[in-house]
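Omission of a single protein chain aside, the complex is shown with its protein chains in their original locations.
Note that the chains are named A, B, C and D in the order they appear, and that numbering of residues resets to 1 at the start of each chain.
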Amino acid sequence: MSSNIFILLRQELLLSLLIFILLFIKIGKERSNESILNLINGLLVVNLAAGLFGMSEGGIFNGMFTTNAFIVLEKNILNLALLIISMQSYAWLKNHKQLAEFYLLIFTSLLGMFFMISSGNLLMFYLGLEMSTISLAAAANFDLAKRKSSEAAMKLILSSAFSSGILLMGISFLYGTTGTLSFDVLTAHITNNPMQIFAFILLVSGFAFKISAVPFHLWTADVYEGSPVAVTAFLSVVSKAAVLFTFTSILYKVFTPIATVWYSVLVVLSIATILIGNLFAIRQDNFKRFLAFSSIAQVGFILIGISGSSQAGSASLVYFVLIYVFSNLAAFGVVSVVSALAGKENISDFKGFYKTNPFLAWVLTIALFSLAGVPPTAGFFGKLFLMMAGAAKNNYGLIIFASLNMVVSFYYYLKVVKAIFMDENETPIQKLSIPKITQLAMYICIAGIIITGLASLVYDYIYSLSIGI
Amino acid sequence: MSNYLYILWIPLLPLATFVVLGLFGRKYFAKTAGIISTASLLTSTILSFVAAKQYFFLDGKVNGVYQKIIALKYTWLQFSPNVSIDMGVIVDPISVMMLIVVTSVSLMVHVFSLGYMKGEERFATYYAFLSLFTFSMLGLILSVNIFQVYMFWELVGVSSFLLIGYYFNKPSAVAASKKAFIVTRFADLGFLIGIMIMGFYGGTLDIGLLIEKFTSAQSPEFLSITSASFLGASMLTWGLTLIFMGGAGKSAMFPLHIWLPDAMEGPTPVSALIHAATMVVAGVYLVARLFPIFSMDEAALTIVTYVGAFSALLAAIIACTQTDIKRVLAYSTMSQIGYMMFALGISKNGGENGLGYMASMFHLFTHAFFKSLLFLGAGSVIHMVHSNEMKDMGGLRKLMPITHAAFLIACLAIAGIPPFAGFFSKEEILTAAFHENKLIYGVALFTAALTSFYMFRLYFNIFWSKEAPAKAHSAGHDDAHDHGEGTWTMKLPLIILAACAVGVGFIPFSQFITSDGAALETHIDMVFSIAPVALSIIAILLSASFYKKENTKSDKAVAVFGGFYRAANKKFYVDELYLFITKKIVFPLIGQPIAWADRNIVDGFILLLASTTAKISSAIKGLQSGKVQNYALYFFGGVLALSVLFIYIWK
Amino acid sequence: MNEVPLTHILFLSTALFFIGMYGLFTRRNLITMLMSIELMLNSVNINFVAFNKYLFPDKLDGLFFSLFIITIAAAEAAVAIAIIINLYRSHQSIDVDDATEMKF
Amino acid sequence: MNTSAIIFYAIATLILGAALLAVTTLKIFRSAIWLLFSLVGIAALYFWMQVEFIAAIQIVVYVGGIVVLIIFSIFLTQQSGKEMAKPATSKIIFSALAALLGIAFTFNLINHYGFNTLSSQPFNTSVSEIGTQMLSTTSHGFILPFEVVSMLLLAAMVGCIVIAMKPTSADIVHLNKKED
Partner (left out) sequence: MNLSLLILLPLLTALLILLSKQLAQIRIIGLAGALAQLGTASWLLKLYMDQRAAGNTATHLFESNAVWFKALNINYHIGIDGIALAMILLTSLIVVAGILVSWTMEKLSKEYFFLLVLLSMGAYGFFISLDLFTLFFFLEVAVIPKFLLIGIWGSGKKENSAMKLALMLMAGSALVFVGLMGIYYNTHTFDMVEIGKMGMSLGVQKFFFPFLFLGFGIFAALFPFHTWVPDGHASAPTAASMFLAGISMKLGGYGCLRMAALMPDAAHSYSWIIILLATIAIIYGAFATMMQTDLKYINAYSSISHCGFVILGIGMLNKTSINGAVIQMVSHGLMTALFFAAIGMIYSRTHTRMVVQLGGLLKAMPFISTVFVIAGLCSLGLPGFSGFVAEMTVFMGSWQNPDGVYRAATVISAASIVVTAVYILRATGRTIMGPISDEHALLSDASWNEKLAAGLLIIGILIIGLAPFLINQLIMPSTDFLMININKAITLK
């Protein structure tokens, strides 16, 4: 066991290593932020690379930690997201005093997610969840003197504490009714007696809170708006993705006996989520808030995909998340650059943006199109495959509802595009000089948006790894 | 019979002219356009005479009967296995006769226009349009397929539209052209539906086959079309009537005649060509072409008869009251075509009873010459006086002797005074009418009298009534070439046509053109002719006493008729009726409501969807209150709701 | 050894849980809200220990779980209080209704 | 109804009563003290359940740690003795309703499920036992969670320090600048 423990745990170990390196950086001699950032980004590249080879699967610590190629892939996606985020928040972090601590928190959070994803046991799952949440809550406060930032952090920590309370209640009841914490054993004891369904729903609400599904989403917009863009991006992409992965695997692995129940739960949640997300997104002006609600709507679609509960379901989920990483981060990248260099975060500020910053405008536009699901961007495929997976249950009412809501979502995405390209503005955002590294990140995103969709091998690869019920 | 293939050149030459002039005329042929097109048309005229000679005298006749010869047939557009539009050339008595008429009259007009249109800015365009018209008219004549007829029918219509609207910056001309096109289009709708009915039941669009199928009373097609009925009338009647509707539209039969008088806005030579000799008789030609089928259906023929007769009478009455000389001529045209129509209507197919048919064709023939002559005469008069109004004329006989002579001949011809052309054809028609239908005969007789009255009213008003005006008239305008009647190119056609107006009556028409192709023995019965001729002469004298010298007799007459006169002068308010229907019903009661509904109801619904969504979204924004405690509350509410839902409701 | 049925202990914990929830809903002072959350977590702890003791004594899962919950609760509380203090610095108040800048 | 039962119900009343007062009293300092009592009561409950180790931890961490922390933060953030703002009655009603509903619902479910206690095996919770399991990698070993939690605590610590540290004037300046 100890032989392959390093291989199985390599991503986690690497991350912990990074964390310690950060500590040394902190206590070591004073360095310029730029050098630190470059160093960290370099390390992140290594970290990402390390995950890419040596797929191996198995469980250690008697099943508390399990991994396989699919999980490794998921973690790699998260690593990639982290790398892109850190490249894009260069401008913001360049003149932040505690960037080492910031990275430390973010890494810890990611580490927690890793443990959560490969948790084979409710305890590990809970620990991972808390680990990611607590450190994120701290990170959310990193615009220390911003009122909004601390408000956001407060809202995040309180509501997540509350939700984890509920989650724990659920877990405790599960434990009480089954007498075990490990997933493999759990499945055998799951029946659809009210107590367990109640416990299950408490559990689901905990998940729903993290992925901000309606009606557990209310913290999302405020936190997104308040926290630093980097954290917002991390919240909206990485943490959401991690929880979704875990959620799916738990649903597919553990709760198979009550599949019918959770299918209908998912349907209800998805309908509510899409609807509310769209309705609120329509009327937002703050860009981060807007993205928050749009991402809520996206989660609704994801839930539809998961509800397909087939191999295609989990595959399309991971596929969509990958695409979502590119698209959403491209959007956030532009927003973060603009907010860091021009201090503007409102959609109305983006009027006439194309005249002054064509490059950023195009990046943002392509990202938005991908989010809206317009071909040839990858978002089109992502969304379609999700819906196809959902349609497998022949629940066409849901599909009709979803596809009509896609039209609504088109409206607000196109509204932003309209602001960027068509609206006149006498005081547009001035010409911004983007850090090279950020530019690179954006190029990566765009490339991803284009390639991931058209090159079918990405999807086929994911599909080959994924599992269904 | 491929040796008629050269006939194809007769229409193609004008077409070529049109293309050339249309594309390059403005640039390269601004001056020479007239010559070019006249030349090409001269060629086709000669060709058509050659064809006539070959057909009538050499090989057209097979054991005493003139054959229908399909010189060419090419499938142009296939609808379904045996229904298709074919382009082709048919050679039979009437088509050859029409070839002669169209080409020669058109040639005259071309020549006349050389002088008349001289110095026009769009001289080339004018000739391009003329050629286009000639081409389409010839194509119409030679059609082998009823849909081919329809196509050239439309083309004729559009070229007439273009020519009427030739003075495009004159609003009245534009209005007239629009009116002409739309009215005829409306008629063509009927024509189209008629064609579809025929095509559906006949299973073909080929005229020959159609005639074949619908004339044998046993053929399944015939049975099916006669057995199928709609609103009490058999489909055959419907089909034929609708087709006739098309014809009536082009031939300005009541109630579709309103466009013809206004069409006089176009250049006078155009009126001479299109609205006197050729296009307006297309309707007659169409009926004649399908006559065998018509003759199978009494009802349709009756309609043709009475429409024709009524139009003839009505037009004649109106003509007596008009003061614009071209309008007078227009109405007389309408009246004469009415003659031809009812002549067809009362005719039977074949043999002695086919007299009406033959007579109608004959009248068509003769009328073409003297009516175009009249128009060209009027043209040169107008060219000199620069006005269409009678009151501006008078005593012109000294100033323009040739015109005067030609015009007089034409008037005599149309009045049916022997030995002029009109006399013979009219006699035949009257004879036919007398044998078939006394009522029609009466109408015809009365109309004949009216005709001679208003024609001579016209004649006297132009050439006599006042004193010969001083040169002042002509001194008024500044055309370089102004001396009396204008150039020889304008005089020559008058002379030729006058000659025709005298001569063509003597052609033994019945030898060549009859309903069944076999020769028909006709003789002018002197006794019978007394009545019409006498009436005409009386009418002429009457109008002479009214208008030869300026006097008040006419006003007295007007006073006598009073209201009736005013009504007639206002063309019996038909125009007003149409105006009412369009301006007061179609536009405000159909068009505007639909346009409004589209903006406000159909589109409004879409917009409503959008605005409702926005409303809802701002209505529920309270959920996001920013108070973290409420968030927790909702959170727990969600949990409870889900649990209740899935534990108690969705068991 | 005990006549107290497990369900009663569960009732106790549940009641405690919802009392805590009530506190979270009603308290406007952030620190007291934090206290309420602590109550909720404690009730969960009781659950775990009780289940472990009375139903599945062969393993110590529940017990350990509660141990970790206590630890994490501590960490959470620490971070939360740090955040609250920072909020107090910027808002000069720890009333939750004063921190509602971001809404709708 | 024997003594242990009586003790249990006594403890239960203490816990619930203290908790109730903790969430209702208007004097923040008092509510902290009530919370303290409630936590101590829970510790007592653990003793009653003969899981002394947990009880000890409860005392140490909660009473000795969290409550103290809370009290300090109270001192930091406001002057004691001052009444807190009263919550809106409507909010009280709704919250109470929600809580009661929740209680009723859960009670009902628990009743129906009726966790019947049949097993009476010994429940060995000696500290040594716990210690070995905590650090063993064999089955029922909790070494991994232990490590993970250590990372978590580290992160939490760092986070607390960064956030709670009084920002130097320099930061304020440039942050404000950034805030435009």
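Assume contacts are C-beta pairs under 8 Å (C-beta built on N, C-alpha and C of every residue); 3 or more make two chains touch, one makes a residue touch a chain.
As the structure is a computational prediction, the values presented were derived from the model and not from experiment.
**Student:** Taking the whole complex into account, name the chains on display that the unshown chain touches.
**Tutor:** Taking every chain of the complex into account, the missing one touches A, B.
**Student:** Write down which of B:A52, B:M151 or B:A368 is the residue touching the left-out chain.
**Tutor:** B:M151
**Student:** Please identify which residue in B:L5, B:V62, B:L577 or B:I594 touches the non-displayed chain.
**Tutor:** For the chain that is not drawn, the touching residue is B:I594.
**Student:** Which of these touches the unseen chain: B:A217, B:I606 or B:A619?
**Tutor:** Final answer for the missing-chain contact: B:I606.
**Student:** Using the touch rule from the top, list residues of chain A that touch the missing partner.
**Tutor:** Within chain A, the residues that touch the unshown chain are 312, 315, 369, 374-376, 380, 384-385, 387-388, 391-392, 394, 396, 399-400, 403-404, 406-407, 410-411, 414-415, 417-418, 421-423, 456, 459-460, 463-464.
**Student:** In terms of residues, what is the contact footprint of the unshown chain on chain B?
**Tutor:** Touching the missing chain: residues 26, 75-80, 83, 85, 147, 150-152, 154-155, 158, 165, 168-169, 171, 174-175, 177-178, 181-182, 185-186, 189, 192-193, 196, 199-200, 587, 590-592, 594-595, 598, 602-603, 605-606, 610.
Here is the rule we go by: only the chains that are shown with their structure count from here on.
**Student:** Just give me the whole-number Å value for how far the CA centre of chain A lies from that of chain B.
**Tutor:** 78
**Student:** Averaging over Cα atoms per chain, report the distance between chain A and chain C in Å.
**Tutor:** The separation of the two C-alpha centroids amounts to 27 Å.
**Student:** By the touch rule stated above, which residues of chain A touch at least two different other chains?
**Tutor:** 123, 127, 130, 134, 137-138, 141, 144-146, 153-155, 158, 162, 176, 194, 198, 221-222, 283
**Student:** Pull out every residue in chain B that's touching 2 or more other chains.
**Tutor:** 621, 624, 626, 628-629, 632-633, 636-637, 643, 647
**Student:** Please give the residue numbers of chain D that touch chain B in the complex, ascending.
**Tutor:** 91, 94-95, 98, 101-102, 105, 109
**Student:** Within the complex, which stretch of chain B touches chain D?
**Tutor:** Contact set of chain B toward chain D: 629, 633, 636-637, 640, 643-644, 647.
**Student:** Looking at the complex, which residues from chain D come into contact with chain C?
**Tutor:** That would be residues 1-2, 4-5, 8-9, 12, 15-16, 19-20, 22-24, 28, 31-32, 35, 38-39, 42, 45-46, 49-51, 53-54, 57-58, 61-62, 65-66, 69-70, 73-74, 76-78, 84-85, 87, 91-92, 94-96, 98-100, 102-103, 106-107, 110-111, 114-115, 117, 119, 121-123, 125, 129-130, 133-134, 140, 142, 145, 149, 152-153, 156-157, 159-160, 163-164, 166 of chain D.
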